[in-house]
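Notes for the one structure printed next.
A single protein chain has been removed from this complex, and every other one stays in its place.
Chain IDs A and B follow the sequence of writing; residue 1 opens each chain.
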Amino acid sequence: MDDMMFLTFLATLMGAAWRLATPLIFASIGEVFSERAGVLNIGLEGTMLVGAFCGFATASATGSILIGLLAGILGGMAFGLLFALFTITIKADQIVVGAALNLLGMGLTAFLFRTYYVSTGKGIEIAQPVHIPFLSDLPFLGEAFFRQNLIVYSTILVTILAALVLYRTSFGLTLRAVGEHPKAVDVAGRNVAGYRYAAVLVGTGLAGLGGAFLTLGHSNQFVEGITSGRGFIALAVVVFARWSPTGAFFVSLLFGLFYALQLMLQAEASVVVPYQVLQALPYIMTIVTLIVVRGKGAAPSKLGQPYEMR
Amino acid sequence: MSNKPFLRIDNIRKRFGPIVASDGVSLEIEEGEIHSLLGENGAGKSVLMSMICGMVRPDEGEIVYRGEVVRFNSPREAIRQRIGMVHQHFMLVPNLTVAENYILGQGSALRVINDMDKVHARIRALSDRYALDVRPDAVVEDLSVGEQQRVEILKALFHGIDLLILDEPTAVLTPQETDRLLSLMGDLVKDGKTVVFISHKLDEVMRVSNRISVMRDGRVVHTVDVGETNARELARMMVGRDVRMELPRSPEPAGRIVLSVENLTCRAETGLPAVRGVSLDVRAGEIVGIAGVSGNGQTELSLALSGLLPVDSGRVVLNGKDITGLDPARINASSFSHIPEDRHKHGIVMSLSLSENAILQRYDQAPFAARGMLNGRAIGEHTRDLIKRFRVKSRDENQAIGSLSGGNQQKLVVARELARNPDFILVNQLARGIDIGAMEFVMEEMLKQRDNGRAVLLISTELEELFAICDRILVMFHGEILGELPPDRSRLDELGLLMAGKTEQPALAG
Partner (left out) sequence: MEQVNQGVRETVYPQAAHTFYRKLSQIALSAVTPIAAVSVALACGAVLLWLNGFNGLDAITVMVFGSFQDMRAVGEILLKATPLILIGAGLCVAFRCSIWNIGAEGQLYAGAIAATLVGTSLDGLSVWIHAPLVMLAGALAGAAWAGIAGYLKVRFRASEIVTTIMLNYIALILTSYLVTGPMKDASAAYPQSARLVREAWTPRIVSDMRLHIGILIAVVLAVALYIFLQRSSRGFALRVVGLNPHAARYAGMDVARNVMVAICISGAMAGLAGAFEVAGVTHRLYQNISPGYGFEGIAVALLANNNPLAAILSGGLFATLRSGSEVLQITSQVPQVLVLVIQGIVILSVVAFAKLRDILRIVA
């Protein structure tokens, strides 16, 4: 019987891990695109917040989760355009601009939320789990993997798509070259700045989607600072994943597991560890990740550097 | 060969700021020949060829290709006209495979890559045809430099070029790889391609070329058929120029040994062996020169001596004290001065003032610092003194050094290093990127140092500089010291041969 309890616990844990990993999966895969092109976007946190807010506001106005998700993506991309303008065209320091965008994202979303929504306290309908016929009835596996909402399922699609684009299209090929040897790309007749813009837009669009998941597929409300550092953790996920989309998927799942553990162990009365220890787990693991990975490793060699045209 | 030249370069000029890279170059290349461009570092060979392949646009003059005037705005346009170049710095993306590098930039950006098998097959076929041994699925960064070069050459063939320009291709190759490359060039010509071979290695040029053009100071000074010349004549054409200055020499014989290097070995930052068992002595009151084409281990030698690169084996002894492997601070404090090769990387901090740059090593020593605080008055006085004595043209000592000309920056570096009263001065490229006036001035300063009993090691690719002030000249090639010569201009061609790695000439070092 104890074994059964444990299995059930494990199944719930796995399911929660995937769900909680979802925003990280989107954001980190997006950042993989951005960094592969040589652009380090530490403004991911602010971008996710914008996505979360746009998604929430649009869904509560239209009642459509799909339109909400789209708005989240577009909001993130709008923010990304600002980032790209400053870092690629104006060639300002990526870190300074990223830090500014975090403040801006935090401030703008909180400002608008307080102006329009805080007093209403109104929540929205979030995406409902879709039980996949037959599979969801499987013992253990059903609970873990086949009773999620569509946004969570879509992470697999996004991961496969991202890998295909990055490794199987001319666009992805050029993108991977841009962060490594932009001059070679220039000589081959492709526009380096254009590719960097595209990479940033893909990255921030996905970050916006990750943010929108928080309000449309997870919690039914926008809360100030709802991302609580996920944008920054995504940066570490990318390092640990060695700049690969599939790697980002699995590393995000690992971090999702930390989040899930924290939530579930908090509920367990028998656990004596203070819940804050569990709460700190993702953050501590992020630092551990950086120590384990050690230095730049496989980082794109031109990460963070603007490209000077001839 | 037809009457019309395959490619004609007519009176091309190109300036980069104050530097004239091409000063009215004219040159003709015939179809199906191997045409070598010979010249010292900075003679303008690479820039000229970059203009032909669309990397750089000329300011004046025209390029006539297959009877038509062409203007390439990008390398891509040149490749479309079947002109390709293999650069010294490879245009290969290290994290991609060979095949991926070849299709980079081809076709629509949104294209799905589904024809990789065909690409691989084409690469294999080409590779087999020229015995290049290139695997299409190899990731570039896993390949050796020699292999990467073959990948670059094959890339040009993959793009179907007819005119292949090779920029110093043998600089990074072992002798065996060089042999292989030279025979490849022959094969290409047999297949109807035309090859321009940029080099400063005489024996290689003599071995493969049909014709040779010698470049000097941004001009082609001579074009000859290979049968009508010899290495000795080419060496003289390449380096021989009117001597601009005759500096007085001290008759004093050299004194005690100040710096002694024994069997020094070290690797470059890339991990490849760079200095292979170098031994030399520098005595008080002499200037020892190290001549050599750049990239033969001189950079690593100077970095290792000054503590900026780890030493693998061997010993460096300064004033009888072993300084091998000490950190730069301790070496700096051992009466060791270093005028670095890369001024902007190591020598100065561009956005800081002249004053701050003048005390870069002595910022925490009296009189420039007392009780942890900088002494502005002493630093200012010291800097003004240096500015005056070394005639550094600047508004005042508070001006940012980055706003000065290269010559004035270098004067301040020289001033700073000499003001530290060293017993030993390591100089790498004394006069790089500076004007004639500043050059003469810093050279005279080095002579004064010698006359005051200092020991100077001068590493240079500029033979003029070495002949003007050295007491003896060592030649470095491929990480080793190949020989020693007196600074006797009548033996210039001998020096040229040594720099090109030819040691079989008899009667070295008199």
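Following the convention adopted for this analysis, a contact is a pair of C-beta atoms (placed from the backbone, for glycine too) under 8 Å apart; a residue touches a chain by one contact, two chains touch by 3 or more.
What you see is a predicted model, and the numbers here were worked out from it, not measured in a lab.
Visitor: Among the options B:Gly380, B:Gly406 or B:Gly453, which residue touches the chain absent from this view?
Guide: Touches the omitted chain: B:Gly380.
Visitor: Among A:Met4, A:Leu164 or A:Ile287, which one is in touch with the chain left out?
Guide: Considering the complete complex, A:Ile287 is the one touching the chain left out.
Visitor: Give the residue, chosen from B:Gln88, B:Ser260, B:Ser294 or B:Gln361, that touches the chain omitted from the document.
Guide: B:Gln361
Visitor: What is the set of subunit A residues that contact the non-displayed chain in the whole complex?
Guide: 42, 46, 82, 86, 90-93, 95-97, 99-108, 110-112, 114-115, 224, 228-229, 232-233, 235-236, 239, 274, 276-277, 279-280, 283-284, 286-287, 290-291, 294-296
Visitor: Footprint of the hidden chain on subunit B, which residues?
Guide: Per the touch rule, subunit B residues meeting the hidden chain are 306, 308, 327-333, 338, 340, 345-353, 355-356, 360-361, 363-364, 368-369, 372-374, 376-377, 379-380, 396-398, 400.
The rule is simple: only the chains that are shown with their structure count from here on.
Visitor: Can you check how far apart subunit A and subunit B are, centre to centre, with Cα atoms defining each centre and the answer in Å?
Guide: Chain centres of subunit A and subunit B, defined by C-alpha means, are spaced 47 Å apart.
Visitor: Going by the contact rule set out above, which residues of subunit B touch subunit A in the complex?
Guide: 55-56, 74-76, 91-96, 100-101, 103-114
Visitor: Once bound in the complex, which stretches of subunit A touch subunit B?
Guide: That would be residues 168-171, 173-174, 176-177, 180-181, 183-185, 187-190, 298, 300-301, 310 of subunit A.
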